[in-house]
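The other protein chains are all here in position, but one chain of the complex has been omitted.
Per-chain residue numbering starts at 1, and chain names A and B are given in the order in which the chains are listed.
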Amino acid sequence: MLKQIEGSQAVAETIGLCRPEVICAYPITPQTHIVEGLGALVRKGTITNCEYINVESEFAALSVAIGASAGGARSYTATASQGLLFMAEAVYNASGLGLPIVMTIGNRAIGAPINIWNDHSDSMSMRDSGWIQLYAETNQEAMDLHIQAFRIAEEVGCPVMVCMDGFILTHAYERVDLPRQEQVDAFLPPYEPMQVLDPSDPVSIGAMVGPEAFAEVRYLAHYKQMRALERIPEISAEFRDRFGRDSGGLVHTYKTEDADTIVVALGSVNGTIKDVVDEMRLDGKTIGSLSICSFRPFPLERLREVLSPAKQIIVIEKNLAVGMGGILSANIRMALRGLVQPVTTCIAGLGGRPITKKSLHEMFEKTMADEIEDTHFLDLDWEIIRRELDREKADRRSGPIAENILKDIGKRLEE
Amino acid sequence: MSKPFAITLDTGSSLVNLTGSWRSKRPVFADHMPPCNIACPAGENIQQWLYHAEEGNYHLAWQEIMKHNPLPAIMGRACYHTCEGECNRAKLDETVGIHAVERFLGDLAIDNNWRVKITVPRSGKKVMVIGSGPGGLSAAYHLTLLGHAVTLFEAAPKAGGLMRYGIPRYRLPRKVLNAEVDRIERMGVEFKLNTPVRDIVGVMEDEGFDVVFAAIGAQLPRQIDIPTDDSVHMYDAIHMLRSIELEEEFPDIGDKVVIYGGGNVAVDAARSAVRLGAKEVSIVYRRSRDKMPAHSFEIKEAVEEGVELNCLRVVRKVENGNIQVEQMVLTDTNKPFPTGQMENIKADTLILALGQLVDADCCLSSVPGVGVLQGNVQVDKAMCTGNEKIFAGGDLVPCERTITVAVGHGKKAAHYIDAYLRETEYQPKPKSPTATYEKLNTWYFSDAPKTVQPILNLIRRQSGFEEVLGNLDEDNALFEARRCLSCGNCFECDNCYGACPDNAIDKLGSGKRFKVNYDYCKGCGLCATECPCGAIDIVNETI
Partner (left out) sequence: MGQEQKVKFYQKGTYTVGNRLLNVKERSVQASMDRSNSLTCGHRACQGCGEALGARYAIDAAMRASRNQVIAVNATGCLEVFTTPYPETSWQMPWLHSLFGNAAAVATGVAAAMRVKGRTEVRTIAQGGDGGTTDIGFGCLSGMFERNDDVLYICYDNEGYMNTGVQRSSATPPTARTATTPVVGPEPGNVFGTGKNMPMLAMAHKIPYVATANVAALHDLEAKVTKAMHIKGARYIHIFVPCPLGWGSKPEETIHVARLAIKCGIFPLFEAEYGKVTSTVPIREQIPVDDYLKIQKRFSHLFKKGREEREKIAAIQAMADENIEYFNLLNKEGGS
């Protein structure tokens, strides 16, 4: 059914179609509309046989989900940013226990300075937590990924984060195709736990494991994700067969077959990138793009396959490994190890700064002309940075950086 | 269920981890000797029979008593219950009324006509027992149980010895005495009444006895010289009690009676005098009240019945219907010392109760090998005299002269006689260490006073020889039995089973107690600390 609705609402309705049994809700921008939507659906009786629990923190939200999942219930929660960090301990715990929880991340920056806008700092902080991480390019894909996420999680025995860009997707009203309940039911069978708390067949879950077996346990977690690497494209293919559209899988490629330059990114920015690719193709540039859907497990082989024919790789990423550069590009380099193509890191869109076609276009051109240093920060206001650095040099107690910068910007506007 | 490796475990799998290896000390279940058992001259396993009684298992309880004492109904009344004097419960609240429960059980046995089974085949040996007091009856009973044929010689017309002729009926009703004597007779003991024995060796030879147990009671009054003008009647207490029993004509004792002496017989005489109609009865005793050998509860009851106590007084002479007494003071060493202060007590009768002697000379002093010293027959630890065929016990031998001691002697002698007859050696059970109060964890016992035996009202008591102390009813008896702390002996309270943090005590089921599972016991010692009755010892592990 086609609908023109907000991304969050679309996700909420899709989650509802997945027949969740326990939903833990705690508000945090920009994810809030999802759990609000779910709350309304449960109250209205649209979602049946579901416990909707208003908890007191994100830590509790995921903890409740852990208990529910171990109790054999299909469990869901959503969070973002600080919330994800606040539940960090439980994030690792859920995956360590192999509980197939699905969690939406409405991607948002992490403070300080506090910032409610989109980037990928939050989910990137949990990239090695043992969760599968799927990044949605569009609202339609965000919806579809949730359906697939439950399937993957429950099959593999591993929790899944579906990452969708805050505001850009969560708050965007777009036309989406909402699946029918029968379609989802046919694709997603009821949850059959691999382990469950049951008085009639008791087990102890969550033992303390020492050096004698810990590495093996970790390897097995790794093995699980390697298995997921196989299942994710298969499930995506099955999804295509049933729902008639491409969603999910490991990566999406765009005009990469003959591309000398391939731009790699996660999430919604791929839409903008594709537009720029089209523009540059018109100029005769052999450029293409690649959107990674499955960041964890990371599809090293698939990426190498797509990227190795290109001469140059540009990675646009909405996060910053402070003191190092790009996280995604470091992973890409891993995929290309032994090969010689340069991989240029471009840090963009931090804290919700718009990534414009113009800026990307310029950046790609310059990179192709070898006029850009690695690591590049897109649209950085160097004047402001210089002023602040000068101030700091002059006066050790030069005041709070963010405030100073805002003052500088204000002054500039007056001028 | 496909369980994730290492994270998810099968229940109870820690049983493979034998934590017993941590242990440096180990708990060991023990049966320690309760102080009551130690104090019982008859060697009753009091704790054990109370254990049965508190379950309402009265027959088993009675049978347990009968292993040591054939006269529970009598002893429950007339024994001065030294057991209760040692009862650990006294330190908590009040002593357990052991005698009352024993009496309840004894009476129940009489009412139900319970009998003792003899399981040992006849030995063909014949034993002669002289005296049918508690010592003689006990020996006869135990020897019969041990398979021997017993003939009991009694000089008096009825069996019972001083139990009959020394203890007044209000303390020991005769139907009770008769019933318990009767039970022994029905076991096959031959009673020869009105048959004093003069020539032991002769009777033995004539009637073919293999061995003799002599248990003659102390029936001769100790005499002293009191100058008298015969203005006051003077009698011996023991004769008075005997006459009452035989319902012989007893001279009128008048209204004012003085008893001289402070023992139980003195008190019995005083209380009998009250019952014979005397208006003023007083006891004169040379030391202070707390030094009176009579049991304090007897004294208390006597005082309640109107008997006056004149302590720290010595009788000097009898003159003009007066008894002249001299006041005494106690020295630093608690000895009475004359003050020279004289008083007169008006009296119709003076009853002397200054102790009894045993007539050892009557039949034993002439027997070859038997040694008599200061009126006592000398015996070894086997109750055997210098003559290997002649054993003696009770008042005859040097001891505290109580019926319970005599019962104990009878039992002990029976075992040694049995060994002699079978040419074996009798090995008494080694004594376990005493279960002292300090070994108990009394928190688990709550306070509850001793059930007071209903006491007949004073008026009834003063006017006849009806039994003074009533019996416990079943509720009270059960209650009383359940007050036993079970010192030193497991009573299956499950504390060890419950208090072990390592589940290392196995419960074996009702009556089977517990077992330490040393595979898991870490030796913390909680079981021993929390054992209410101190029946678990902690001993060092030896490696």
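Everything that follows uses one rule, which is that a residue touches a chain if its C-beta (ideal position, glycine included) is under 8 Å from a C-beta of that chain, and two chains touch if they have at least 3 such contacts.
In this text, all values refer to a predicted model and were calculated from it rather than measured experimentally.
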TODO: Using the definition of touch stated at the top, determine which of A:18, A:41 or A:90 touches the missing chain.
DONE: A:90
Open item on the list: Touch as defined at the start, partner being the missing chain; which of B:111, B:252 or B:494 qualifies?
Closed with: B:494
Task: Option touching the unshown chain, where B:182, B:210 or B:502 are the choices - done: B:502
Open item on the list: List every residue of chain B that touches the chain not included in the displayed model.
Closed with: 6-7, 9-19, 22, 54-55, 443-449, 451-454, 470-473, 476, 479, 482-486, 491-495, 497-499, 501-504, 507, 509-510, 517, 519-520, 522-526, 528-530, 532, 538
TODO: Write the list of chain A residues that the hidden chain touches.
DONE: 21-22, 24, 49-51, 53-57, 59-60, 63-73, 75, 89-90, 93, 97, 197-199, 202-210, 212-213
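Note that in this section only the chains that are shown with their structure count from here on.
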- [ ] Report, in whole Å, the distance between the mean C-alpha point of chain A and the mean C-alpha point of chain B.
- [x] 91
Task: Complex interface listing, chain A residues touching chain B - done: 96-98, 157, 194-196, 201-207, 209, 213-214, 216-217, 220
Task: chain B residues within the chain A interface of the complex - done: 1-11
